[in-house]
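All protein chains but one are shown at their positions in the complex.
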Amino acid sequence: MEVGIIGTGAMGSGIAANILKAGHSVRVWDRTPQKTSDLVKQGAKRVERPQDAFGGDAVLTMLSDDNAIRAVLIEPGVLSQAKKQAKTTVHIVSATISVEFAKELEAAHKRHGVAYVAAPVLGRPDLAAAGKLNVLAAGEQAAVDKVRPVLEAFGKTWTIGDEPHQANAMKLACNFVLAAAVEAMSEGAAFVQRHDIAPQKFIELITGTLFAAPAYKTYGPIVASHKFEPAGFPLGYALKDVRLALAAAENAGTPMPFAAILRDTLIDAVAHGAANKDLGALAEVAWRRAGLDGG
Amino acid sequence: MEVGIIGTGAMGSGIAANILKAGHSVRVWDRTPQKTSDLVKQGAKRVERPQDAFGGDAVLTMLSDDNAIRAVLIEPGVLSQAKKQAKTTVHIVSATISVEFAKELEAAHKRHGVAYVAAPVLGRPDLAAAGKLNVLAAGEQAAVDKVRPVLEAFGKTWTIGDEPHQANAMKLACNFVLAAAVEAMSEGAAFVQRHDIAPQKFIELITGTLFAAPAYKTYGPIVASHKFEPAGFPLGYALKDVRLALAAAENAGTPMPFAAILRDTLIDAVAHGAANKDLGALAEVAWRRAGLDGG
Amino acid sequence: MEVGIIGTGAMGSGIAANILKAGHSVRVWDRTPQKTSDLVKQGAKRVERPQDAFGGDAVLTMLSDDNAIRAVLIEPGVLSQAKKQAKTTVHIVSATISVEFAKELEAAHKRHGVAYVAAPVLGRPDLAAAGKLNVLAAGEQAAVDKVRPVLEAFGKTWTIGDEPHQANAMKLACNFVLAAAVEAMSEGAAFVQRHDIAPQKFIELITGTLFAAPAYKTYGPIVASHKFEPAGFPLGYALKDVRLALAAAENAGTPMPFAAILRDTLIDAVAHGAANKDLGALAEVAWRRAGLDGG
Partner (left out) sequence: MEVGIIGTGAMGSGIAANILKAGHSVRVWDRTPQKTSDLVKQGAKRVERPQDAFGGDAVLTMLSDDNAIRAVLIEPGVLSQAKKQAKTTVHIVSATISVEFAKELEAAHKRHGVAYVAAPVLGRPDLAAAGKLNVLAAGEQAAVDKVRPVLEAFGKTWTIGDEPHQANAMKLACNFVLAAAVEAMSEGAAFVQRHDIAPQKFIELITGTLFAAPAYKTYGPIVASHKFEPAGFPLGYALKDVRLALAAAENAGTPMPFAAILRDTLIDAVAHGAANKDLGALAEVAWRRAGLDGG
């Protein structure tokens, strides 16, 4: 298939590379053209303007947030002009965006006659590079089916629903559960530390029994060891995700007390300079609250 | 070895049966003598008084809480008289008790010259019956080593530390993390439900990816389906555990905001009649808060 | 002085009436022209377009929120064109807006050379009508001094700082403390109710002793009696204010755990249909959480 990629940062370039490997033809665009160089070496074609990425079978947007998409695709009229040159292109948006903006995008695509699939992903850049992301796809069945070969080039696809914004809501729910697991481990670790038990022992016990799962095995040792750098998943991004979850929850009439606690704990962490540390640095806040060294 | 068992309720009888199966000689006592009948058929000897369970190599107490242990062993003087007839008996306490009472027990055993090992367990009655509990052992090395064959008869043993109360603290930390996982799933499930996504789909996704662990696979479907009976782990017990964790946390100077939320959510559930429903009934509270049917 | 008023809803019309009474000349504009009729009878002059309200000594904007101000003054270019016809007009914004938008307005006024004073108010429509609001004024000293006679026509003026957005932050802090007082009374009232004490007795006691203040005397009886209608201060507005406070707090790096609880409790209330009830309907949530009748 002919696939365009808009945004070739850490995530987008991994995704693009795997689409190339799967044998598709790929056009790439990024605000910073150098970021496309490696992909060009791998066979991608660099285009000058975001609208040039449209026109094939699919175009996948992986920009950082609502504002970036507004600035690149909405305000300059790329989306509103897309239909002319891109009659049958399906637009896939994989960025983590707010549910409210996702609904706005749904409406805009409908208005402009462009097929639209939301496909946010679970996983960090290393999984993107390995083609092992989990892809949460939502949209009209036909559109999802059409782009399935593209999505399966970079991960396992889970079909979430008929309305694209449902995939965005699901993504936020997943990241909320993840952040909650890290906070729970942090509180538990501070608690055992205060009883003179090594946090490592606590993490070994839970990951060896009821919590033998990637989320706990990845973040548990970070919590226990207080080695927060380099950041696999930066804490500042987790704050963004929790903020988006809370905004969607408010619009949907859903109190989320754990998310509210997470928000404050993440703000506390960021106010103490931890925005670029790993999400596991929630442990630093737990330590600080308890007056422990290392907090 | 000669082993006494004090308390043969759902957990204690499973433990006793496995100790018997491992070839040890077992004496049993329970406030309600009928509860020992099955064990007697399996070869155990019923004794008349709790003190008669002492005297062998080890005696394991599995009573419901601090008060039960006070009433059975402390106030009638069983512990203070134990040394005479039980010079070398190691007392194993497997009940889930408060850390404060655990420290009191530590001091009392020292005062009365009785060897003491704390060995609270992770797992429900079905795992007790299957001999597959996780046993958190703490106490003086020699005493723990001596009773290890007894402990290994009913589960996998994890050595936590030299001071018995550390095992009790660890147990509370584990159950806290478990309750937190169920609350997080409940909030997430209500959130996706409010976005017209089936909670089952959310649970499948997380247990198929980052959260492929027993805690999530056991409670997730309960949360999603709202089938809270029969209760594997009754919600009222979880409230007890969280209460004990908070009390220990306060004594140890450790704020635990997630535990504070859990406490209120569990109280809400109990105030609405869910004490004997499964812990997964936290979902009922999340539904109620969001004004959803089924809350 | 010559004063324009943009927005003559419940608050704006009370303010305008008092400015008239104080002897100033008043021009009025509202999206719904009928809303200006009473003021016209009292001597105000109705103008056709918002920009026509500019041009005198001061123009006061009292619209409902960020979006209304954007739609009426920013997007149609009213502000950017104001300087021509309104060289010396000071623009007073009394609406409750987000701190982020307040900063945006600050920058826009500077860019367009228009003097700008933020003057959000404390008090409901009845106090606006009585000219007894508390006015939180911030901006350049000279501008604040110039419009002081206007502000003092409808309330007591408190000078907050040199930067207009500071007044908006202060307003949010005040409304947060108010909502917190109502939540605290609600929780306390449910607690005493559960001990078979009439909530009225509790409210009488606290408002007769340590809490003999308008906030408690106004909302306490509403909490105790569960008479939530008519709404003095609608609960949905309080949710807006708490949301704005939390957003500003996040930007400023300030965790606010009480505000986080308030947000969830208000969402719970709104999810149960209480958006147009009085803020005191927080008691309904407290009752519901405790499984009490009336919750």
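Each chain gets a letter, A, B and C, in the order it is written, and its residues are counted from 1.
As a working rule, a contact is a pair of C-beta atoms (placed from the backbone, for glycine too) under 8 Å apart; a residue touches a chain by one contact, two chains touch by 3 or more.
Fair warning: this is a prediction, and the values are worked out from it, not measured in the lab.
Counting contacts over the entire complex, the absent chain touches A, B, C. For the chain left out of this panel, the touching residue among C:S80, C:N134, C:Q200 or C:N276 is C:N134.
Interface residues of chain B with the unshown chain, by the touch rule above, are 239, 243, 246, 249-250, 253-257, 260-261, 263-265, 267-268, 270-271.
In the full complex, chain C makes contact with the omitted chain through residues 99, 122, 134, 136, 158, 160-161, 163, 165-166, 169-170, 172-174, 176-178, 180-181, 183-185, 187-188, 190-192, 194-197, 201-202, 205-206, 208-216, 245, 248-249, 252-259, 261, 264-265, 286, 289-291. Chain A residues in contact with the hidden partner, per the touch definition given at the top, are 257, 264, 268, 271-273, 288-291.
By our rule, only the chains that are shown with their structure count from here on.
In this assembly, the C-alpha centroid of chain A lies 38 Å from the C-alpha centroid of chain B. The distance from the centre of chain A to the centre of chain C, with each centre set as the mean of the Cα atoms, comes to 37 Å.
We define each chain's centre as the mean of its Cα atoms; on that basis chain B and chain C are separated by 53 Å. Contact of a single residue of chain B with at least two other chains is seen at positions 257, 264, 289-291.
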